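Left out: one protein chain. Kept in place: all the others.
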Amino acid sequence: MNLLEVKDLTIVYDTSEGTVHAVNGVSFEINNGETLGIVGETGAGKTTTARSLMRLLPEPQGIIKEGSITFDGKDVRNMSEKELRHMRGFDISMIFQDPMTALNPLLTVEDQIAESIREHTKLSKHESVIEARKMLEKVGIMAERGSEYPHQFSGGMQQRVVIAIALTCNPKLLIADEPTSALDVTIQAQVLKMIADLQQESGTAMILITHDLGVVAETCDKVAIMYAGEIVEYGKAEDVYGRILHPYTQGLFDSLPSLDKNVRRLKPIKGLMPDPTDLPKGCKFCPRCEFASEKCKETEPPLKELTPGHFVRCLRYEKESGVS
Amino acid sequence: MENLLEVKHLKKYFNTKHGTLHAVDDISFTLQAGKTIGVVGESGCGKSTLGRAVIGLNEVTDGQIIFEGRDVTHLSLKERKKMVHDMQIIFQDPFTSLDPRKSVFDLIAEPLKINHMTGSKDELTKRVIELMDTVGLAKRFLYAYPHELDGGRRQRIGVARALALEPKFIVCDEPVSALDVSIQAQILNLLQDLQEQRNIAYMFITHDLSVVRHISDEVMVMYVGTMFEKAEAQELFDHPIHPYTLGLLSAIPVPVVNKNKEKIIMAGEISMPINPPAGCRFAGRCPFATEACHTVTPELEEPFPGHFVACHNMREIHRDHNIVIP
Partner (left out) sequence: MSRRRINDAAIAALKRQSNFADIWRRLKKNKLAMVGLVIVCILVIACVFANLIAPYDYAAQDYSARLQFPSWQHLCGTDNFGRDIFSRILYGGRISLLVSLMSCVISLVFGGLLGIVSGYAGGKTDNIIMRLCDLLMAIPATLLAIVISATLGGGVFQTAIAISIGGIAPTARLVRATALTIRGQQYIEAARAAGSSQFHIIMTHAVPNCLAPIIVDMSLRIGGNIMMISAMSFIGLGVQPPTPEWGQILNSGREFIRNFWPLCTFPGLAIMLTMFGFNVLGDGLRDALDPKLKQ
């Protein structure tokens, strides 16, 4: 059984300017210990998807309209407030891009970790602080520094502390929303390595949300490429990076300057992401797609499993015999 | 060919509560018209300070800046205003570098108005629309406000503002870091097109090594205010010598799935250069550091023509890989 199963998830935001179609029929699943990378540009619906998994959408604008979220055999959409709190505390943790906003500037680092430990266990104050120091060592911070305040730490160190807090309760799933985007490359490499090591040790599954195809290649087992609230390509990382199917995925790769090839000009995707209050009728990517035909404007392409485990949402592969 | 810009032993120090911050410490380089020098480094390495000092937004502590054969290091306010025509800057964040209360027209017209470059109002409007056309902004945005536009379009406004005075040299301070990859590629292409058409020289400051390789003719690697390595872009990326460059290159996540890749992970973090002691500033993080690295500041050497490196142990480090450095 999968740890998390999301099926046909559709989320809208009701705003004064109209209905924002943030997520449109997203499906994916994660097994224990697996890492799924969700890649997309700003406004693709990555963060909305992740927040909905913990039912943390802004109320009352954010509405899950359709679909199911099953975590550990339980239906998240129908959970009571009490069950949700339990799930958020024990089963799923989330870390965000900016660590400073996630830490309380008035508490020492070890106190913050200890507090989160005490929420989940029956340890005494003293025991929980000792536990917190062990946690700090685990994320690569010397235990002596536990009595310092968050602002005395660099961005990379703060993110380590946030990760320590997120992992105190040994969650089954960790959702990381652009955890390293604000960090320098050398620090990013340190933090990613640390996350991977801890994950291997504890068997925690992870959803990594990022815009960086490189980060995904180095850390994820599975990839979902999102565009305008839809998953346009989905599969094992080796498969997707090995054989790029969707024109949007190809466009993302072409936009990246290479480190070892000389190209005179990059090949960007023309145009912009469509307005989420007014999405095109057929394929959402069709106005920007170089392969678009008349049919693409009319027909919404289904997500097709072309080779086992490798899905694509594009009419170009309509005639190919997929996996049935 | 004559150099457009020559920077000699540039130093910029700041006085802080804790001591003197050596933000830029003895940086020299030259730049020819129509060429690009890339400056890479992590946040806090002084690359932005360097860029601002070169175009005179920051007063220089020591050193010399020579532009078109003229010493422009210390200029009077009046002369400085004239230099604005030749040297411009494009900022990183298109969200904060544009006044939210001004329309696109006002924003692009501002440099023209300040420098009295226009006659009548019609002429001004025409010039603004011309500039918008150059940077690929549709005319219909003329009276839009920045918050109504996406990041890419905003950055185009930033580019148009910089181009308005037809400069010969532009400092691009992380102009694409805040943008999505597909938009980033559009802006990079725009910058390259403009360079070809107008023979503008760029100083391209970024933390993104792949971007710097793509756009630069020459690349300089900075660390805590000092220059560690400088070479032609291709040479630097094909044959990196300095251990910091090696670590930096290894740390970049590459979009290729290869589970068995070995990474050099540098321990530690960048430190603040407040009253820095003698010695290599990277010594604390360097896996190859020896006694000398902590006490003697390495000199900039030129082991290969045009390839400058500041490292005591470069010969020893590369000997294991059968690379002989003269």
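A few notes on this one:
Per-chain numbering from 1; labels A and B assigned in written order.
As a convention for this text, a residue touches a chain if its C-beta (ideal position, glycine included) is under 8 Å from a C-beta of that chain, and two chains touch if they have at least 3 such contacts.
Computed from a predicted structure; not experimentally measured.
If you put the hidden chain back, the residue from B:V39, B:L98 or B:C280 that touches it is B:L98. Listed residues B:L4, B:A23, B:I37 or B:I55: the one in touch with the omitted chain is B:I55.
In the full complex, the hidden chain is touched by chain B at residues 55, 57, 81, 84-85, 88-89, 91, 93, 96-101, 103, 105, 110-111, 114-115, 125, 140-145, 147-150, 158, 161, 164-165.
In this section, only the chains that are shown with their structure count from here on.
Chain centres here are Cα averages; for chain A and chain B they lie 32 Å apart.
Across the interface of their complex, chain B is touched by residues 41-42, 154, 156-157, 184-190, 192-193, 211-218, 237-238, 241-242, 251-260, 262-263, 265-269, 272 of chain A.
The part of chain B that touches chain A in the complex is made up of residues 42-43, 150-152, 180-186, 188-189, 192, 207, 209-211, 213-215, 234, 237, 247-258, 261, 263, 265-267, 269-270.
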